[in-house]
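One protein chain is absent from this view; the other protein chains keep their places.
Let's look at subunit A:
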Amino acid sequence: MIIKTFVTTYLKKTCNERFISKIKRNVTFYQYSTHLYKSNKWETIIGLEVHAQLNSKTKLFSSSSTSFNEPVNTNVSVIDAAFPGTLPQLNTKCVELAVAASLALSGNVQLVSSFDRKQYFYPDLPPGYQITQHYAPISLGGKIFLNQLDGLEYDTMVRIKQIQLEQDTGKSIHDIVPGMTLIDLNRAGTGLIEIVTEPDMRTSKEAGLTVKKLQSILRTIGSSDGNMEEGSLRCDVNVSVHEHETPYGTRCEIKNLNSIKFLMAAIDVEIERQIKELENGNKIVQETRGFDVLKNKTFRLRTKETATDYRYMPEPDLSPLILNKDYITRISNNLPELPDDLKTRIMKQYGIPLHDVIVLMNETGGVKYFEEAVKNRNPQHVSNWITHELFGLLHARNIKFSQNPVSALQLGSVIDCVDNGDITGKVGKKIIEKMISGDSRLASIIIQDEGLRQLSDINELEKICKNVILQNPEQLRSFKGGKQTVFAWFVGQVMNKTKGQANPKLVNEILRKLL
């Protein structure tokens, strides 16, 4: 936070654009580790499989709610629990969100796709199979671009192989009751899209940025919350290394990475492990690995020989999913502005720095909120109030921005009152706190009702200042004697007397004159 604030202030003062982008890069990515190659001898090939929960109210094949953090096993229907005689019913909202995601990623939405069963036994998978799209996915191809706006020093493109619609599983909870596994089926049957990339990434940073970009695209179009902590976005990564000018090496898959930080760390240690193995004359075997966060090491989960045969089979309960061109065009026309366009436009239109735009975009609906609040106001002020004050206060109270109780209209009223000198910034912050606590009045009304208006009446202030000076002859003497610091003490006294409502600028001027 400190670093961010410092840089933002710093950036405001400089007008050299090239310099800005250089600083920005360093700032935006201070949180990431950077893999240092041992030598230039090795090249790394990275591919991603990203699972994103679809932002639909109900599940992919049942009408149970998808809401997060509900009491266990409360959002479960007979379909989710795979009772005999039940049949899946496709949720068209999920199809719409998947099509929107595919279009936003420049995918080729298929007019005909179909569902398959991926079969394995696990207690949190009630039917014994997951309905997915193995043979004919809903979208083929697509791409994600990375450039300076994303924090990469160069431009690159990650191709997407396919996007498929599928069900999520339930959750197995292993560590609450010793010796037992508990099952929560609330998540079972929630709609997911699996986005599979081509092996087009070369560094952990590119992989991390790809996921970040994907998150921001999915959030912008509203297809997914893309929240890795809550598990609404999950990543598996394939990593292989090879010497330059030689064929690609054998890949290992690292599963269940639940933050971008861990994703990057896991890739880096896996690269090091593979290089070390190869340098010691060993071979890399194709296997699935996990990542131990505490030890910062990857470990073997299963090898190719012990891999499950998923016995994919066309889903006989569901006919092929047939979309018509009009449907796809309609969704395409309703797509909101995508992140790259949005970033450029916001920076240009409002003249606020890239960093602010990124912070706004990191919250779902953040940019929309900004644009509502910014009408007829100073964009930089509005951005500061949102990104520094509002986000900070919400964060301190553990409230998600999506649950933000302060309307853009209310925040705008606070900014207006500060900007035209009715209240101090400090009081403004207090009013926002009130609003977060549920006060739905506009700032001007709160100020009036509670007498928070800033004292800007010069006559009134002069009277108070005179009184303060008269009542404190000793301090006056020491000031006249040359002790400049006492001036601040006088200002403090005036502020005290007015309960912080005096206009500090005016108080300064009046005291200077009187003293």
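Definition applied: a contact is a pair of C-beta atoms (placed from the backbone, for glycine too) under 8 Å apart; a residue touches a chain by one contact, two chains touch by 3 or more; residues count from 1.
Simple rule for what comes next: contacts and distances are computed from a predicted model.
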Absent chain [UniProt protein name; select from "RecA family profile 1 domain-containing protein", "Glutamyl-tRNA(Gln) amidotransferase subunit A, mitochondrial", "Exosome complex component RRP45" or "DNA replication complex GINS protein PSF1"]:
"Glutamyl-tRNA(Gln) amidotransferase subunit A, mitochondrial"
Which of these touches the unseen chain: A:Asp175, A:Glu229 or A:Asp309?
A:Asp309
Hidden-chain contact residue, picked from the options A:Ser65, A:Gln119, A:Gln286 or A:Gln380:
A:Gln119
Looking at the whole complex, which of A:Leu318, A:Leu335, A:Leu393 or A:Met495 touches the chain that is not displayed?
A:Leu318
Footprint of the hidden chain on subunit A, which residues?
81-90, 117, 119, 121, 123, 126-129, 181, 183, 309, 311-314, 316-319
